[in-house]
Every structure is written in structure tokens, then in C-alpha cells.
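Heads up, one of the protein chains got dropped from this complex, but the rest are sitting where they should.
All chains are identified by letter, namely A and B, in their written order; residue positions are counted from 1 within each chain.
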Amino acid sequence: MPTSLEEACQLLSSDPRNHVALGGCCWLRLGSRRIRKAVDLSRLGLDYIREEEGWLVLGASVPLRQMEIHPAVTGRFDGLLGRAVSSIVGVQFRNLATVGGSVYARFGFSDVITALLALDARVVFHRAGEMSLEAFLSSDGCPGDVLVEIRIPDDGRRAAYESVRRSSTDFPVLAVAVSRQGDDWRVSVGARPYAAQRSSEAEACLAQRRGAQAAGEAAAAQLRFGSNLRGSEEYRRRMAEVLVRRAAQQLEEEQG
Amino acid sequence: MKVTIILNGTPYTREVAGDLMLLDFVRSCGCLSVKRGCDTSNCGLCTVWVEGTPVLSCSYPAVRADGKRVTTLEGVQEEAEAFGACMAQQGAEQCGYCSPGFIMTVLAMARELTDPTEEEIAHYLAGNLCRCTGYVSQMRAIQAWLKERRREEQA
Partner (left out) sequence: MKLVNEAIPKLDSGALTGGKGVYTDDIAPADCLVVKVLRSPHAHARIREIKKTAASKVPGVVVVLTWEDVPKIRYTLAGQSYPEPSPYDRYILEQTVRYVGDPVAIVAGVDEACVDKAMRILKVDYEVLEPVLDFEHALDNPVQVHQEEDYFNNFDIGGDPARNLVASGCEGEGDVEAELEKCDVVLDRTYYTKANAQAMMETFRTYTYLDYNGRLTMVTSTQVPFHCRRTIARALDLPKTAVRVIKPRIGGGFGAKQTLVSELFPALVTLRTGRPAKIVYTRAESFQASNSRHQMRVRVRVGAMKDGTVRAIDMHALSNAGAYGEHASTTVGLVGHKSIPLYAKAKAFRFSWDVVYTNTMAAGAFRGYGATQGCFALESAINELAMELGLNPAQLRLQNIPQPGETMPAYYNEPLSSSKLEECIRTGMKLIGWEEKYPRVQVSDHKVRGLGMSITMQGSGISALDTATATIKLNDDGYYTLMIGATDMGTGCDTILAQMAAETLDCPLERITVDGVDTDHSPFDTGSYASSTTYVTGNAVVKACTQLREAITAQGAIRLGIPAEQAEFDGEQVFDCAEPSRSTTLSQLAQALVVGEGTQWLTATASHCSPTSPPPLMAGFAEVEVDLETGEAKVTDYVGVVDCGTVVNKNLARVQAEGGIAQGIGMALYEDIQYDSRGQMLNHSFMQYKIPCRTDLPQIRVDFEESHEPSGPFGAKSIGEVVINTPAPAVAQAIYNATGVRVRSLPITPEQILLGGEKH
């Protein structure tokens, strides 16, 4: 159990195949992979939430539950982050699962990534340094490195979250986060079932004030969707249209 | 690795493997109320408190609890008694297998939320599965207990 970031990185990079970094530890028992050595990141002091000049900074070890109850998080972006995580299993799970673990694992179904992407979040690694979340998602990941914190531009934007689930605490069949600051819109669609992605076409529709319905159609047309146990490609595409429209409508109504 | 965990107020110092989960640690210390119900962090049966916060002990490495206060239902018998009685009054325990984890979450909720609505209660407890009851009797038990507590506080 390392106590410094450098130590953690050294441990992890010594033999990345057999090592796994422990964030919140949920789902550790899943999968058949044998874990030879685990590196516990819980004592690196990364459980901070900071309000810096122009940024909201979440340490990688911040539990998801904090997103629902910490005033610095709930008071921003219309409580987007809290809303995004509130359907994830239960409080005892969210007290363990961390924002860093959610981001680092890059699961397709991640509500957290869907929401953070709509806020243009940036991720900071100990070795690789800072990059946009979008860049991280399209990269090969950062094996052997430690995610330190997530930095969210504190630009006062409004945001809305919509998802469809087979049951209330299940993974989303599709998840959508939309944010807006004036005519600057961001549309993020997750659980397609691939990892969340922005829809530039939908954003353009909204920026050009062509309406929420057009934005929904644009997102459905632009993005790639797939089928799995929870839903078909066709259904997901339909949901993208509906949920993007609904989220955008909320923000249109609120700001006029 | 050697750890000392303060379990229900008593320090336990043990040599533990890195992959030992807190669930198995507390059961080996005689806290049999803590149950494993799944392999996927979904059911809530194994809920214990670490430093007062409810967590899934099946997914919490014992080494991480080194030096920390861990509480199971065995450690809050007095606090849980009144609520347990409300459960019994409703028949809400049924097979009883999910009861300890559920009770630990209810007690944590009562510490965290003031005058929760029915919706807030259900949301807080959504991670505690039960196959017997359909949850309605559990809600009746919670409401009866919260009412009793309010009455006691006012008195």
C-alpha cells in the first residue's frame, strides 16, 4: 500500500500485466483474471474536493457518494454529477466506488464519464500529466500510471442528465448529459454501449438554435450505437434522439 | 501483512493476506451477522460501517481497514434493538438473511438524513436487496421507528 504517487507508479509499472490498481475496489471479484499484486491507492491522500480559481477539482479517490452530498459539487452544474451517479447500485457501493476508478476504467456504461464529458473535464495523471477527458478516452489509456485528479472548468454552465434503465439501479441502456453556457452547448452520449462521446452535430444544432428535436436527431444520426443484453442498436439510437432532446429542452426552458 | 482493526470497539490484530476482504475478516472474528449475498457488489447484505460510513465489506480489502473503526450489527445491538422490534412487529424480517445489512444501512440513514421522505428512504436503501418482502413491510417498519424516535426526541 504505497503512500506516495511516485511509489505507486513504480509499483504499477514494474510489471503492468500482473498488477492492478485498487481504487474503490468494487467489482474486484469479477472476471477470471488472477491478480498477482494489487496496489492500493487509497492512502495517497487523493480524496479531496477543491474549489480553485476557475476549476472544480476532484481527487481521484473521491467516492461517488460525495458527488451527491458535497455542497461544492451539488451546487454546480445544476447538480449534474450527483444526478448522474444517484442510480448506481446503492449508497454503500457509492461510498466505496471512486470517481477516479470510474474514469480510469473507461467502462462504456459509465454515468460518471458521460456527465464529466459534458463538462469538458480534464484528467491529470502523475506521469502523463494533464489532458482532456476526451483525449484520454480516445487514447490507449495510461497503464502503469496513476490518475491523480479530475479538473472541471468552473464556468457556471447549466446541465441536464437523462438516462433510460431497464430497472432503477441498473446500468443505463443509454445515458445523456447536455450542458450549456449561453450558445456554447455540449452533448455527451454514453452507454451506446460504447464509452461516452460528444456529438458535435447536436452541439452545432443547439448553438445555431435549430431546436432540441433537431439536436436529438443529429446525435442519433452522428454517433455509433451497438447491441448488448440491455438493448439493441436501434433502440439506443431512438433513445439518443429522445434523451438529447429532453435534456436540451430542459436547458432551453431554463435559459429561454 | 499485519493489521489492527478496531471491530465494534475491540482491536483485533491479525496477519492477513492482501486479498482478504473485510467481510471474511469480520466473520472470522465472530461477527456472523455479516453475510455474503453476491459476487458483484450488488446486494448490500454485507454492509458494515467503516468510520461510521456504510460500505460493502465484500469489496473492502481488510488491509485498507488497518487502524480504522469497523462496526457490524453485533456492535450496535442496543441502537438496533428498537428498529429490530419494529421490523418484527411488521413481519418484515422474513427469512432474515438480508436483515443485518439492511438494518446497518437504515441506522446509517437515520444518522445522515433528517425527516426523510418515503422517496428519500427508498433511494437511500436501494442498494439493499430483499427477495422475500417486496419491501413494503420494511417501509412500514422504518416509518413506525422514525415516528417513535421523533416522539422520544420531543418528549
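Assume a residue touches a chain if its C-beta (ideal position, glycine included) is under 8 Å from a C-beta of that chain, and two chains touch if they have at least 3 such contacts.
Quick caveat, the model's predicted, so the values are computed rather than measured.
Considering the whole complex, the residue from B:3, B:50, B:70 or B:126 that touches the absent chain is B:126.
Among B:87, B:109 or B:146, only B:87 touches the chain that is left out of the view. One chain is missing from the display, and on subunit B it is touched by residues 32-35, 37-43, 45, 72-74, 77, 80-81, 83-85, 87-100, 103, 118, 122-123, 125-139.
The omitted chain makes contact with subunit A at the following residues, 90, 164-170, 173, 229, 231-232, 234-235, 238-239, 242-243.
Operating definition for what follows: only the chains that are shown with their structure count from here on.
The part of subunit B that touches subunit A in the complex is made up of residues 18-19, 39-42, 44, 47, 53-56, 58-61, 63-64, 105, 108, 123-128. Chain contact summary for the complex, subunit A toward subunit B: residues 1, 22, 24-30, 35, 37-38, 40, 42, 86, 89-93, 95-96, 168-169.
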